[in-house]
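Note that one protein chain of the assembly has been removed; the remaining protein chains are unaltered in position.
Note that the chains are named A and B in the order they appear, and that numbering of residues resets to 1 at the start of each chain.
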Amino acid sequence: MPETTAKPWGETKFVGKPIPRVDGYERVSGTAEYPSDVVLPNMLHAAILRCPHGQAQVKRVDLAKAREMPGVRAVLSDADKEAQIPWYAPPGSPGSTGSPTASRLFDPHCRFEGEEIAAVAAETPQQAWDAVRAIRAEYNVLPSVVDMEEALKPGAPAVQESGNRWGAPRETKRGDVAQGFAEADVVLEETYRTSCEIHTPSEIHGSVVRWDGDHLTVWDTNQGPFGIQAPLAAAMSLPLSKVRVISHYMGGGFGSKLNLGKYTVIAAVLARKTGRPVRLFLTREESFRAVGNRPAHIMKLKAGVKKDGTLTALQLTGLGEVGAYPAGTSVGYQVGDLYRCPNVLISESQAFINAGPNRAFRAPGFPQCSWALEQMMDALAEKIGMDPVEFRIKNYSAVCQMQQNKPYTSAGLRECLTEGARAFNWKDARLRSKGSGPWVRGVGVAAGMWGSQSGPPSTVRVSLYPDGSASLNMGAADLGTGTKTVMALVVAEELGVPLDRIQIENADTGTTEFTRPSGGSKTVFADSPAVRSAALEVKARVLEMAAAQLKLPVTDLAFQEGAIVAQGGTRKLAVRELTQLRAQQVVVGVGVRGPDPVDKVVRPFVAQFAEVEVNIRTGETRVLRLVAAHDSGRVMDLLTYRSQVIGGLTMGIGFALTERRIMDAVTGKMANANCHDYKIPTAKDVPADKTVIPIDLHDTECNTTGTKGIGEPATIPTAAAIANAFYHATGIRITAAPITPANVLTLLEERRKRG
Amino acid sequence: MRKSIRERESRTGLSRRRFFNSVASGAAEAAILTVPGAVAAEAAVGQAADGNMVKTVLDINGRSHSLSVEPRWTLLYVLRDRLGLMGTKASCERGECGACTVLIDGAARYACMTLAVEATGAEITTVEGLMRGEELGPVQQAFVEEDAFQCGHCTSGQVVSVEALLRKTPQPSIEQIREGVSGNVCRCGAYANIFRAVQKAAELRKGGR
Partner (left out) sequence: MLSQFSYQRAASIKEAAEAASRPDVRILAGGTDLLGCLRNQVLQANRLVSLNGLSALKGIRQGPGGGLRLGALTTLTEIAEHRQILDSYSVLAQAAASVGSPQLRNQGTLGGNLCQRPRCWYFRGDFKCRRKGGDTCFAEGGDSQLHCIFGGASCYMVHPSDTAPALVALDAKVSITGRRGTRLVPLSSFFVLPADSLVKETVLQPGEIVTEILLDPPQPGARSAYRKVRERGAFDFALAGAAIVVAMAEGKVRTARVVLSGVAPVPWRSTDAEKTIIGKPLDAAVAVAAAAAAVKGASPLADNGYKVPLVRGILEETLTALAA
């Protein structure tokens, strides 16, 4: 038997080089077909009527006028039998999301502005919206609460009948914090706040659906079609074999497109009702309210340190807002794991408010935690007179404290900090004059880690054809992270087939095999080993064929750059010369993701450095440059790796400086549900000077490609590094994000009044 | 005659609008003025709730399209849903993101904030119009080489904005680049690469590609 077990790569020919994307042409020419570009013959357009109140009971929905509107082919509301589909299922029921109360597709109790009331399908989108506006809905408007601290006060309006606290506080405990604080030379305590951030991918959420008999096909913009297929099959009471979800291209998700949306189910029901394909894409305004967010957090952090820089205790009390239905984001992980600390107490609570439920958002919980922890680390370092980089190097943990001190498969935080500091010119930059005003400058650092999730399952097929070209068949979507390119590089590396001779089929439950959707920076981590395994199987089968043809033992043969080479390099056989392959026309390798290591923990690490300038007259803050040093294991494609980091940094700038949801406390409605008032960074808000430093420690244990995931780590400490740089520039700790001129000026005024 | 002018433009990079103004402004004015009259006449006739269609002619990527539109149809809707030009993307549809950027008489504008009836008589260029047959145009090529995108959904708009920028400012400074693409939000955050792509595209254009 030829060897099919993957040995760690030595020097690579394709992997790790800066290779332009295999689908670059499609993405820049406008020919890539995103789900929102799919047009089917005879397709109808749908639109949704949503609750305009913070909380309300629907009294009556009068669809009569809407039904009569031009072009209308179907209307749908809670009165329709086919709309009686459970949603936010309570514990014990199928597909439970842990919701205290059962709800359904068009539930008459609307717990946030934007909950679905009714839907229309019509010949044109304009007609669909005309009809939605013709629906007369009457509401019993209920009191609402949109602030998590208010929600937990006695007498607050009930979001959920069982109470606005979601579950009991979750505690993680190690050692004895009281004793740890007693041993400390310095104890600091601070309350940090982060704002609610909205994903706002460029392509808005939506689906195009078509029935063929009882088979349902859905073009949906998501992060992996298998994450949509199963819940959709359950909602429509269909077997998996009758639900096909396709998402070849998608216009960004950042965590908000891991879930099945009500819109997909509504479109499916309308399509069945009308016997026509239906397109239902949300408007930007709808997407701000109804398809997820990164919840705001309040984090009280207390920390003790000895004069020599030894941490003695960390205590985090966190409160997060869930939205109106259970979702929830934990923020405590890094407090318990990033730095060596014998005494840790993490206590987290979550509150329901009358707003859209949160969804996973690029490293859920981690940028929030970094905002608190990394600012606290800076404050501690200052108190004991230690350099912030040195302080972190002294304290980073080489073992996973959250998992019984298991070792990591690789841990490059020290290298991230030292290499990053060197590239940033940290020591000199800290000493340089801050300027005399009104613009003052400063530098900051923040470290972080991501709590990677597990790899399996993933099944991938690789096929080799008699002309030497190949195909790669995998379930993973390409969110723009470069997944297709990276996986093709693995095939190229193993089989020597150039990228332009590899055809890729992906992200289609009808034609590819299962993998979990892309979230948690898991795609390369989970799927590239499966691709490698499939390619290795192809290689093995080819060598078997060659051995039979050449009448040589398989162990004497090698497969190199698309050809079979005998020992000593004397005899060569091109793939096209393999008679058995010509006879069967294809050789297929099926690869599966092997298990994760049992005794070790896989974690990516990061250190980022920021330089900012702040106008102390006007409160404006500008990020001048950023350095990001990442240990995410092996770099698969240097170009797309850098792009992911650059993107993460940009998102971190938004989290730090401009982004926040504004909820109106009186009405319970969102005030800034548009792309003008909700401010995503523009080209004028980011520095051109962004340096990405990959730290590759050649991890041979995390998986067979040595990869740990880069998408999320890239944005974890960015905002905290900016906040620390802001402090260095101004001497003001800005504990509440974002760092807007309003917040800055308020703090500057307070300082001025204090004298 | 129109065709030959366009062919010349693609070779020389000369703004066709400018060319028109200097060479054939009289004819161009006449062409523009005849259509509005027809539009007004149409509009005056019908105000039916479902009808209200207006005949219009749109000049898109060098081809003339005659079609009836509702006055409320945006250029974006007509490009995508009526003419199948899906390269131009719909996103905020409020003039706040740039995904739908097209050139109108050489200037970058938002197709979502332009009524189709108002685009009558103008020369409209979409991302598809920046292709050289099946080959990528210089800006597109530079975007691929510099990986100036991730998901690619805002990219058409970015590419069109860069085209507009480079037509006006062939060798832009970094600040001019920033300003030039500041009307195109990239949520994937590829700006630093976009800046480099603009510089690369300027070189490619200079090299006659």
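The criterion applied here is as follows: a contact is a pair of C-beta atoms (placed from the backbone, for glycine too) under 8 Å apart; a residue touches a chain by one contact, two chains touch by 3 or more.
Please read all numbers here as calculations on a predicted model, not as lab measurements.
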Identified contact with the non-displayed chain, of A:102, A:548, A:586 or A:742: A:742
Name every residue on chain B in touch with the hidden partner chain. 33, 36-37, 39-40, 43-44, 46-47, 49, 52, 54, 70-72, 74, 93-96, 98, 101, 104, 107-110, 113-115, 117-118, 161, 164-165, 178-180, 182-185
Residues of chain A in contact with the chain that isn't shown? 47, 52, 125-126, 129-130, 133, 283, 285, 438, 615, 617-620, 657-658, 662, 664-667, 669-677, 679, 681-685, 740-743, 745-746, 748-749
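Heads up, the rule we're going with is that only the chains that are shown with their structure count from here on.
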If you average the Cα atoms of chain A and of chain B to get two centres, how far apart are those centres in Å? 33
Note: in the complex, chain B contacts chain A through residues 49-50, 70, 72-73, 77, 80-81, 84-94, 96-97, 99, 126-128, 131, 136, 140, 143-145, 147, 149-156, 159, 174, 177-179, 181-182, 184-195
Could you list, by residue number, the parts of chain A that touch chain B in their complex? 20-21, 24-34, 36-37, 39, 70-71, 124-127, 200-204, 249-252, 254, 283-284, 479-482, 639-640, 642-644, 646-651, 674-676, 680-684, 686-690
